[in-house]
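Heads up: the structure comes next, in structure tokens.
Only a single protein chain was left out; the remaining protein chains are all shown in position.
Chain lettering (A, B and C) follows the sequence in which the chains are written, and residue indices restart at 1 in each chain.
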Amino acid sequence: MSNATKDPIARGALTHPDVTRLDDVNRDVLKILSAPGKGWWALFGLATAGVGLFLTSWGWQIYRGIGASGLNEPVGWGVYITTFVFWVGIAHSGTLISAILFLFRAPWRQSIYRAAEAMTVFAVMTAGLFPLIHVGRIWHAYWLIPYPNSRFLWPNFKSPLVWDVFAITTYFTVSATFFYLGAIPDIAAARDRATGLRKKLYQLISLGWRGSDQQWHHFGKAYIFLAALATPLVLSVHSVVSWDFAVSIVPGWHTTIFAPYFVAGAIYSGVAMVITLVVPLRKIFGLEAYLTTKHFDAMAKLCLLTSMIVFYAYLSEFFMAWYSGEEIERTAFWNRLFGTYWWATWIMLTCNGFLPVMLWFKRVRYSIPALFVISIFVNIGMWFERYVIVVTSLSHEYEPFAWGIYRPSVTEMGIMVGSFAWFGFWFLLFTRLLPPIAIQELKEVLPPPMRKQKEAH
Amino acid sequence: MSTTGGLLASYEYLDSTVDAIEQLKKAGFKGMKAYSPYPDHHIEHALGYDQSPVRVWTLVGGLTGTATGFAFTTWTSMDWPLVVGGKPIVSIPAYIIIAFELTVLFGALATLIGLFILSRLPDLKPAVVYDPEFTAGRYGVYVEAEGGRLDEARKILNGQEPIELREGEGGADV
Amino acid sequence: MTDGIKRRDFLKVLGVTGAGATLTGCSEPERLLPYVVAPEEITPGVATWYTTVCDGCSAQCGMWVRTREGRAVKVEGNPNHPVSRGGLCSKGHATLQHLYNPDRFHGPMIREGDRLRQGTWDEAEQQLAAQIGAIGNVMFIGGRVGPSMSNLIDQFVTAIDGTRVQYDAVSDAPLLEAARIAYGEPGLPSYDVGNARLLLSFGNDFIETGSSPVAHNKGLAQMSSVDAAGSKGRFVYLGPRLSTTGLNADEWIPIRPGSEAAVALGMASVIAGDAGAAGPYADVLRSYSPATAAQAAGVSEDAIRELAERFGSDSPTLAMGPSAGGHHRNATAANVAVMILNDVAGNVGRTVHYDANVTAAASAYADMESAVSAMAAGQVGVAMVHGTNPAYSMPAASGFAEAFAQASFKVSFASAMDETAALADLILPDRHFLEAWGDSMPRQGVMALQQPVMQAVPHFDSKQAGDVLLAASAHLGNDLGSATFYEFMRAGHMEMHDASMGDFEVGWRQALREGAVEHEVAATATTQLQAPDVALSFDTPALDQGGDLTLLVHPSPRFGGGEFSNSPWLQELPDPVSKITWHSWLEMNGNTAEQRGIREGDIVTVTSPHGSVDVPVWIYPGIREDAVALAMGGGHTDMGRWANESGVNALGLLPSESEQPSGAMVTLATTVSVTPTGERRRIATIEGSKGDQHDRPIAPAVALADLGHAEEDEEGHGELQELQGVGGFVPVPGDGGAATAFPLEGAQHGPYAESHEIPRWAMAIDLDKCTGCSACVTACQAENNVPWVGEDQIVMGRDMNWVRIERYYEQIDATQAGDLDVRMLPMICQHCGNAPCEPVCPVFATYHTPEGVNAQIYNRCVGTRYCANNCPYKVRVFNWYRYTDENVPDPMNWQWNPDVTVRTNGIMEKCSFCMQRIREVENRAALEDGRGIRDGEIVPACEQSCPAEAIVFGNIRDENSRVSQVVSSERTYRVLDEILNTQPAVHYLKKVTFHEVATGGHE
Partner (left out) sequence: MRKHWLIGGLAGVFALAGLAFVQGGGSQGGEGAEGPVESGQPIAFPHNQHAGSEPGQNNMDCQFCHFSAERSVDAGIPSVATCWGCHIAIPGTNNPQEVAKIQGYMERDEPIPWVRIYKISDHAHFPHMRHINAGLECQQCHGEVQEMEVLEKADEWWTPAKELFFGQDPVWGGDNMGWCVECHREPDENGEQQASTDCAVCHY
């Protein structure tokens, strides 16, 4: 039993005194699924209200026309696309943590990946709405889907927007599958503790999982292959999203650096969002034992790395604009820094470039309040990054006479803010219905109970 | 009593479970099942598993996706040729993306289907003999035998001090 | 499309008899309304064209009217008209909107207490007759009308021994008077702009106002285009502010307001040498010299001397005196001075003809002043107002409204409410000229007929004023010889007709068919300068002291004197100078603004001794630092839904004063003080970069000297490489000349295959001819059912016009005389061969047709707006709301072109090269045994209306086509093509300048 003697920390195991036996994990995690407290209800109420705002704003826009937004010529894309890219980005770290780190056997992922995956699924759900929200005739949006029709017409597969349709739907399907598959054994665990209606529900969705050797065997393999598929997918999806811009000829969009730069940014914002979500989760449900400072330290390091990549991308963009000597390119980037939208650019640089420098310090990485604050700033910064890319580039293009300024409308902001509520709504439900921490994977890292050890004492 | 019966032993310890399995194998028992709260390679090793055929499903699914991706995009472009941006009617570089996404999509779905078929899921019939503690902290070994062999099996299982030992009708699908 | 009024709703009202039959929505079954008796010349679905005369302004351009199922849907210039010779201005196009103006009266209105009630025509006419009979003392205040109507009015007035006063807000009275004084001629001089080699405009905005803006516009283009000998005429503008006309000058001498006479005479003195040449004005000339001129004008003496020498030598030359915008207290003298200049330079009979007797309204503000005092004194019983709106177009200081109120019975013939009609007791709505008979005599010997092109719009129970007068006379027992105005007019023409003109009927029918008949008139005696019979002062006139900035009030290129203000097309037409829509603005020089800490968009109070207005400031480098300018036409209070509350009325700042001896209204009379109110507003402009093109290859120019060896142009960039097919770079020449082959390798499938020999449509726009007059913008809007969006949407940046005339300043200096370089560029969809907008559309709503047109399929558009983002030219516009539904009241939708889909919300649209016209011609050709399409048979709306003939459309595959010929010019370039390789089908020809062109990065 070699692994029994291994240093538990090395295996990412927990050092908390209360958690020694396997079923302790069930006890602690399934406790979360018990009747919610005031705090949860308060948050849930808030989220529901926000969803109301979201739907009314959207409804009004559909009724009145897309003009209800502040968009214009030349700025045909604004807050909607910004928020779309933001949410797609958020989604990414989920898959990263659950799939990529799984393949790399990163020891610290177990206790956070379930929450991260849930975040992925809900974030994609949110992001997927924005292409619908921003089109002029949503009632014809289904024309983007290839299906045999009485017009004999097919979508244009050369258009990045059609690539998006495929990328986003694939991403949603695969991440949802991955999420659900990983959750089956834990749902079974919940089933065996639950009673009444919940038991019936869990019986149904656990598909009769029993944890037999045969099930575990195929499960493990399937999980690996899904992870192997999800890994290139996660990298591709944000590349495709970045090509919505890079494939165009708009100065400020048309750059080869976009794909890697967007992926890094996506992971960056995603990890930050995980921190933002997990900190309160940990506090509310008392999961200190499972979400240790070690986990936060690891996530902080990931943030630091990606923030450096992203900041490097910013700098190289500005440098290349200057170095190219192309007047149009230069004007575009000059406008970013000092033009109408200078403030957005500087918020972006501060939140994504300067602030994360603090993560170099161990004390900051180990201080959960500090991380929480920084992560929120990073989220803000990343939203503005997309805003800067989308809006400043469009507002000053090739034709100086046609330059224009865009101001978001109330409806737009309503939908943008509402989308956060929509996301929170689903996430809160998730914390109550599914074990938000992966029970079975935590057990893998616990020292397995050994009779021989006991006798030795 | 010479009817076939099933024995399900619940253990608290991993090593006792593994020992039980190995002894049963040594004693020549077949068709054992083991239960555990998490995938444990010691048990798999003891039962002697080889590669899972799920991989085949993934591969076939993925390749189908790739083929579909290229075939579909190319065919639709030729079905009603329209020139956009002075580009060729069939622009393979653009279609690579579609092909890639379909590869992943089909591959993932095929894997899921494969898993379900191979591990007999979904299986909503209530188990004949089952210990809910398996999903919490216990390990289990189930063996089927008849007549005298049954007692032998019981003896081996008891030898590892199970928390409890249940008996049920044979032929229980678990 | 999905909802709103449908294109084919018009087919439902096939017969105009189907009163109010336009259905909306789809709830009830659709009705098809056939004619009761079908007029044989009308085929449903096929346009019927009529010729008539545009009665929009005094120019009286020839007009073609396109009617469908008996509705006028489009007006165009009539190339056969001897004066306007094709082309039409924005105002001319907008007359259609006055025809279908929903604010027109639905019948005669009779005042009861303080409200107007709709009555019947009998009732109204009887009341009119009764009042005239009872009260008498009739005063008929009328605007410009055709000869027959004028005739009728005179007879009507004499029969009831009333008085007649004629008044137009914008008139050429000083020029008319000057011609009388200097040459004793009764008419306006006619200018041969096209043949002048050096053209001087002393504040004369001849392509905006005056005897024939369209013809002069054409002339300007002709003059300034490079001839075979490689030379071109030069245009110098002398005036304090650059109008649309001024922006086309090659040099600008920003002389002090009112100093035209001094400058003209100073120059004349140089040319005349010992001044002997100036005839009776010789001694006047002696007291002038370039020195005195320079001193008066505030410009360098050399500039004037040098200009004078050129004016003497480069003959034929031409100078024009101040027009309506520059009517100061010595305007007549100034015009006389300019005539002297022309005379000494020997232009009389060459570029300026005084014997043509171009008819002009004998409008005299002075008469109005006496009329006002007469009314005020209660000496007027019945006041009748026709074709003019003095309550708006006279300065408030004149007290017209108060005086008018004194008349015991007030009659208005306004067809829609206006400020004067609002005060009337009886309103007898006149017909729109497209529904009525009339005639015009643009100049001696030319007789043009104005015929009704459709039955009167059924919504409005209107009656032609002529018929009303005849009816009233009948009631009063005066027989004027005819029952209807038509008979009266025809009778009149028969009288004038003499055998030398051939058979009357033939001439009459020809006039109806071709729009005008011309017969030579006996040339009057050779024109000699005459000694003035009135006192003339050539000094710079005194100004009322209201502040330190001179106020320039000029007719608006869009609204004239304000009579056009109730047209959403014109309201939304960006002003050719400022590019501002809807509201008014105060033009101010940047330095002046800086000194006062005023920023663009600041709302300032402009105060003169006669009134004050609040108006936002717009910074304009084309105006002297000591002047500010305000356009007429804004600030209506009682005109209609689009005119009211839009902008301010500049006349409120002017004194009520007439210039002597012409009696014209003084528009340049006072200085003003400008004080910020502290408030700001977003200017409703379509301009993004303050006229700076940032050295981009958008509107380059080439120096005249460089023509013939412009290769160094191409040095800048070699061949551009573009990825074609799968792998492999295929070189695509990205520099000027015709666009390369289409479709490119790898795209030759189905209809795109080589085998199909189909035309490839392309366009050429000569920027050396384009004057930025913006006629094409309105023409396009009218042809293509482009909606208007309103001021708030423009402010948000959502203008919908398919044509955007970009105006870039390259060289412009208000502080000294010098070269002027302003670039005008009509930007439309470039129909790129490698269109960036096409591949990004997810649903193929935009793609390239085999004919090389970048098509936009409205009904397929989902509205992702990616195409607009990716269009480097920013020519794609989006329907953010249901503009076509919400903004277009009945019956204005009657104007819609049945051949063009009406777009609903959420849809992208743009220039289609007038696809409907292409299809129409293709269909016609197919019916005529599948003959080919002739070059020039397809004429897009913009090309048709361009007075400068700057636009040419055709098949570029045919090397003999006009477009191929034009494109072969060395001046040809394609916007941004050299850096983007978009391969546009629209080719531009560089503007040609006299000075060296400062070449930016790309030139």
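Note that contacts are C-beta pairs under 8 Å (C-beta built on N, C-alpha and C of every residue); 3 or more make two chains touch, one makes a residue touch a chain.
Quick caveat, the model's predicted, so the values are computed rather than measured.
Touch with the chain that is not drawn comes from one residue among C:W508, C:Y858 or C:F994, which is C:Y858. Which of A:T20, A:T48, A:N149 or A:S324 touches the hidden chain is settled by the complete complex: it is A:N149.
Checked against the hidden chain, the listed residues B:Y49, B:F72 or B:F116 yield one contact partner: B:F72.
Contact with the undisplayed chain is limited, among C:M915, C:V967 or C:V992, to C:M915.
Contact residues of subunit C toward the unshown chain are 1-3, 6-8, 11-12, 14-15, 17-18, 26-38, 43-46, 750-751, 844, 847, 849-850, 853, 855, 857-860, 899-902, 912, 915-916, 919, 923, 926-927.
Mapped onto subunit A, the footprint of the missing chain covers residues 139-140, 142, 145-153.
What we mean here is this: only the chains that are shown with their structure count from here on.
The chain with its CA mean position farthest from that of subunit B is C.
With each centre defined as the average position of its C-alpha atoms, the distance from subunit B to subunit C rounds to 81 Å. Among the residues of subunit C, those in touch with two or more other chains are 836, 839, 841, 844. Looking at subunit B, residues 82, 84-85, 87, 91 sit in touch with two or more other chains. Remark: subunit B residues 78, 81-89, 91-93 touch subunit C in the complex.
Residues 1, 21-23, 26, 146, 152-158, 162-163, 166-167, 169-170, 173-174, 177-178, 181, 185, 188-189, 191-193, 203-204, 207-222, 225-226, 229-230, 232-233, 236, 240, 243, 439-441, 443-444, 448-452, 454 of subunit A are the ones that touch subunit B when the two sit in their complex. Contact residues of subunit C toward subunit B in the complex are 722, 724-726, 742-747, 749-752, 833-839, 841, 844, 846-848, 983.
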